[in-house]
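Missing here is one protein chain; the remaining ones are kept as they sit in the complex.
Per-chain residue numbering starts at 1, and chain names A, B, C, D, E, F, G, H and I are given in the order in which the chains are listed.
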Amino acid sequence: MTRDQLTEKILDIKREKGLTWKQITEAIGGMSPMLVVGALLGQMKLVKPLAAKAKDLFGLTEAEAAMLNEVPYRGMPMPPTDPLIYRFYELVMVNGPALKALIEEEFGDGIMSAIDFNMEIEREPNAKGDRVKLSMSGKFLPYKYYGAEQGIPEYGFKEE
Amino acid sequence: MTRDQLTEKILDIKREKGLTWKQITEAIGGMSPMLVVGALLGQMKLVKPLAAKAKDLFGLTEAEAAMLNEVPYRGMPMPPTDPLIYRFYELVMVNGPALKALIEEEFGDGIMSAIDFNMEIEREPNAKGDRVKLSMSGKFLPYKYYGAEQGIPEYGFKEE
Amino acid sequence: MTRDQLTEKILDIKREKGLTWKQITEAIGGMSPMLVVGALLGQMKLVKPLAAKAKDLFGLTEAEAAMLNEVPYRGMPMPPTDPLIYRFYELVMVNGPALKALIEEEFGDGIMSAIDFNMEIEREPNAKGDRVKLSMSGKFLPYKYYGAEQGIPEYGFKEE
Amino acid sequence: MTRDQLTEKILDIKREKGLTWKQITEAIGGMSPMLVVGALLGQMKLVKPLAAKAKDLFGLTEAEAAMLNEVPYRGMPMPPTDPLIYRFYELVMVNGPALKALIEEEFGDGIMSAIDFNMEIEREPNAKGDRVKLSMSGKFLPYKYYGAEQGIPEYGFKEE
Amino acid sequence: MTRDQLTEKILDIKREKGLTWKQITEAIGGMSPMLVVGALLGQMKLVKPLAAKAKDLFGLTEAEAAMLNEVPYRGMPMPPTDPLIYRFYELVMVNGPALKALIEEEFGDGIMSAIDFNMEIEREPNAKGDRVKLSMSGKFLPYKYYGAEQGIPEYGFKEE
Amino acid sequence: MTRDQLTEKILDIKREKGLTWKQITEAIGGMSPMLVVGALLGQMKLVKPLAAKAKDLFGLTEAEAAMLNEVPYRGMPMPPTDPLIYRFYELVMVNGPALKALIEEEFGDGIMSAIDFNMEIEREPNAKGDRVKLSMSGKFLPYKYYGAEQGIPEYGFKEE
Amino acid sequence: MTRDQLTEKILDIKREKGLTWKQITEAIGGMSPMLVVGALLGQMKLVKPLAAKAKDLFGLTEAEAAMLNEVPYRGMPMPPTDPLIYRFYELVMVNGPALKALIEEEFGDGIMSAIDFNMEIEREPNAKGDRVKLSMSGKFLPYKYYGAEQGIPEYGFKEE
Amino acid sequence: MTRDQLTEKILDIKREKGLTWKQITEAIGGMSPMLVVGALLGQMKLVKPLAAKAKDLFGLTEAEAAMLNEVPYRGMPMPPTDPLIYRFYELVMVNGPALKALIEEEFGDGIMSAIDFNMEIEREPNAKGDRVKLSMSGKFLPYKYYGAEQGIPEYGFKEE
Amino acid sequence: MTRDQLTEKILDIKREKGLTWKQITEAIGGMSPMLVVGALLGQMKLVKPLAAKAKDLFGLTEAEAAMLNEVPYRGMPMPPTDPLIYRFYELVMVNGPALKALIEEEFGDGIMSAIDFNMEIEREPNAKGDRVKLSMSGKFLPYKYYGAEQGIPEYGFKEE
Partner (left out) sequence: MTRDQLTEKILDIKREKGLTWKQITEAIGGMSPMLVVGALLGQMKLVKPLAAKAKDLFGLTEAEAAMLNEVPYRGMPMPPTDPLIYRFYELVMVNGPALKALIEEEFGDGIMSAIDFNMEIEREPNAKGDRVKLSMSGKFLPYKYYGAEQGIPEYGFKEE
């Protein structure tokens, strides 16, 4: 059994039972719906109590629940051909240089973590058409200047 | 003169004058610093009054200011090799499937616009290490079902 | 079941029953044949009443009809190797720069939507050989200049 | 001198003189603005009388005008990273399969020519936001069934 | 059933019956062996009477014969890894610039059609080793200068 | 000096002097115009007497003539974006499988040489539109079955 | 049945019977072990008597033996990810320019054939560690200068 | 001035002065030689006091020293064609799956940071040939399970 | 049976039996857990006694154990999309130039072997968060200067 086969099975059951992601993530609960959906689509891990709930909800085998508890090989093929996902890719492609310039000026030499990271998605009502609102927050991780000697900062935080 | 040459010139002047992006975006003002920096890095357009301010700040020629007022050929090479920008790419690669599932369930068949779109970036103080906070909001654009007949929705909003 | 498997099944039934796309799109109706065919080939969604008609026409299961009602992962592999589709790709490759220049001069900084978009295809009789006529119309979406201050346009429409 | 250098020079002069594409294409005239702009951007050829007008308008040398009269090596890098051009690419990627199915059913085995082809672009006023209207028409070219024997069609037009 | 599966089945039967392409193309006849073989390998369409003959020869089902009558999604993966096919690819890669220069000088601005096109292949006896002789002929298709005004050629034939 | 720079210089002189390829290949002579043009475009070598004629015709330096006498690093970037050259690429992509099947059945296990190879290009007058005629002939090179023992053919010619 | 499936079956039998390549190539004989192994791995053809021996050794069907007698679609995916094969790829990547310079200076304008080509592989005992010895020999094939006139060499052998 | 131009200038001066990396990194000091060399080659940032020392050592301008103090656009082209660097790439390609399995089992769901990371390189004397010793240590960063509810771990550390 | 199918089977059994890699590598033993895990994931070979232990542990067939004793086609697809493995790829991409500079200065012209190579992975306790510690050591292999004459070093060790 591959993770793709498990994802396909879960989507088959979701379709047959007429379940929505909302119903599924409420039934499994435990953490952000984004992560639970991500796990069921093969990109995230479900910790044991959540994998057990998914097992009950979808009528999975023990082995299938165990697979949901494993860390998958993450990442979808790129560039995305689907327009919805492509728009996010485009945002990186167009705003990447400005993000780099502004984050580095504000924080110093480092990155925004994609691991110690939260994302929330909400509907933002708007008279001209509702908007998709994404709030993201990732820990700033400064580059380590290893072997730093006295007087030299050990991490790449903003220099005075 | 290519846009890349203009970007290089602007960065040379920024370096020689010891300007920060904060000083630059305050001097030019007019819209989000993200967009002003994006324009100076060759990804966005500056409307005429802002291009005029950039001309003064950097001592540009008329032709260079006119170029800043043009819409550039947007987009940087992908995949990004720089770690800071790559993390955003990775977020799309790993969360793409869940974003698609959740946005489509909430809004219907369509996309979040990458054009009618805002982004704000802030420092989020945190005892365990400050965080980079990104707030994004894009208009939901439903797919048009052209040729829709009576009783069929004209746009791909959420079906009841 | 994957969407590709459903497409293959639908094409098998179409072939066995000797159906034409014209017969199929007339039977399903509801919106442009282009969109109905797109959905049956795995690129578009059929709203529920249309999915129900497709179910009857092809003798599909409930789950298969439900899958037609889902938004597929859109996009075929690129570049297209098939000559018919390649010609459209070539038109973008050769005319892209001129389209960008003319649309931006006429409308301002933005794009033609590929989502709020219609396409019609017709046979254009011609003594030297009939022609394929494509009429397309997409909403112009101006770039949003977020954080726009007083006196600065909020959207990238044509500057005076 | 390469064609790219000539394009860059023309754009420099256009910027310095504050010319618009509309002024340029009216001054040069002779054929569709789309083609004239395409030629000045290095994708099309200008026939001699038009190249001569371009020479006058931009103050080009004889050799530069001669280069505008040459057929360039056509085609821009793909996939397009610029959002405006990408939307056209996406339209091919998403609608390619349906276009192939419908054109082949209507016309037979062949392609829409990208050479014996017209394109017109217009602003379509619309209360919900103006639209970009593209009208395209290309000659249908049926595949040649060479070596066709008696009773077998010589070209791939629609079979009865 | 996919076209690849049909091709594989036909090759299995060819192998089991010990048929040669010569026997097959003589039995099916109707047009150039190159096209008939192309169709059986999934690159061309067989018109109905030829598909019927292929059905008899290979003992295919009605649906399989109908599939042979469909226009396939043409094109093999590139670059070709097989040496025989690579040599043709190399001929394009090495001679492409000269072909472009000479065809455009002789005919004007346009292309050699790959659709209204014949190809013949023959053995050319030669004392130093027989040669593969390929004769190709494609209709010259001049670029259309749409919107051409009086005095401007409508098509890109050779300028005087 | 690179070969590309020499090609650019030659094209500059050709343009300034208003030379045609026909005039150039007649002046240089010695072998097929296809090869002479190929050499001037950086894909072929000119033997010394021909390089000397090119030197006179274009007013080249000794070193430039010597460079024309060198074997260049052959091959243009692929896939070709230019429509004229792409059509040849497409012919390989679509007809490759049939060419392989038919050449191997007629000749045995081997290839058509792309080195011991001739190509001629002619205008083929035709009432429906003149055609580009290409005649190609390449030596068949059978695979060598090295280490062949008695009774086993040493080369991959057609088996009886 | 595809050639890959046949290769997989042969490897399964080899493993089950505990056969070595040495035993296999001795049993089949007829030509270099390199070629016989190549054929069993799907890259070469076995002439009929050798295919018959392979049939006996592996207990293949008639159709499978017939497939071994066919010329496969040659070539593995590149670049090779396996370190053993990559080292050969690297040798081409690093030594390619010098090989081109030296072969062309010694032989003239042409190539070393990869078709009329032998390769032998041997163990070369060495006190510091045994070495893999590869001896290769390919016929030099000079470029044909077609249309060569009197006084011009017809082939690209070394010029005096 | 681009960072590549600065790197080229620094290497020119290094070569002209006959400096070694050892001399350079001792003169600049402040942190690991790996990082200092990385900065001079355009992959790392030098904090101000170190950039000042580099300025003195190489005779750079103020602007050049300021550029060394900037965070560069990191990352070299991949895959590496140079054998020395390729071996590291190969180690990732071959050992990636085992590294993932073992790190996740030992630490839980997360990654080894490439930012809060040290690397040391040493010569390891060995009678059979000295060895290159690399010691690396990166902080383990557990995935954040955002929206974690009571009883669910907030981070992807090893589950009991 | 392919190696991928065997890997999938082993992972299925691991999951069903609830085995950890630690238990597996202790049961099989014989060499570094990194290598044993690598072999079970299809990247390394298990020598016969270890393959026999794996056979017992997982209940494999003789043929499956024989396959574990074979050298697999090594290498996973690149670039890695999984964040854990990508970080190692990034380390090569960012530190490659400095590694090359420092290894060559210390050792001379050559590479660090990826074959005669050890790797150890350990948990490094740290108050700010435990770290992943990797110790690697590869034999330095100097380039061979073949054909070296008297006075010229035969290998590319550091020059004095």
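As a convention for this text, contacts are C-beta pairs under 8 Å (C-beta built on N, C-alpha and C of every residue); 3 or more make two chains touch, one makes a residue touch a chain.
A quick note: this is a predicted structure, and the numbers were derived from the prediction, not measured.
Engineer: Under the stated touch rule, tell me which residues of chain I contact the chain that is not displayed.
Structural biologist: 29-35, 44-45, 47-50, 69, 71, 73, 100, 104, 109-111, 113, 115-120, 141-149, 151-153, 155-156, 159
Engineer: On chain G, where is the contact patch with the chain that was removed from view?
Structural biologist: 20-22, 33-35, 37-38, 41-44, 74-76, 78-80, 82-85, 87-107, 110-114, 117, 119, 121, 123-124, 126, 128-141
Engineer: Residues on chain F that touch the omitted chain in the whole complex?
Structural biologist: Chain F touches the chain not shown through residues 1-2, 62-63, 66-67, 70-71, 73-78, 114-115.
Basically, only the chains that are shown with their structure count from here on.
Engineer: Counting C-beta pairs in contact, does A-H beat G-H or the other way around?
Structural biologist: A-H
Engineer: Determine the centre-to-centre distance between chain C and chain D, using the mean Cα coordinates as centres, and give it in whole Å.
Structural biologist: Once rounded, the distance between the two centres reads 21 Å.
Engineer: Roughly how far is chain A from chain F, centre to centre by C-alpha average, rounded to an integer in Å?
Structural biologist: Each chain's C-alpha centroid was found; their separation is 53 Å.
Engineer: Taking each residue of chain H in turn, which ones touch at least two of the other chains?
Structural biologist: 33-35, 44, 71, 73-76, 78-79, 83, 90, 93-94, 100, 104, 110-111, 113-115, 117, 119, 141 - these are the residues of chain H that touch more than one other chain.
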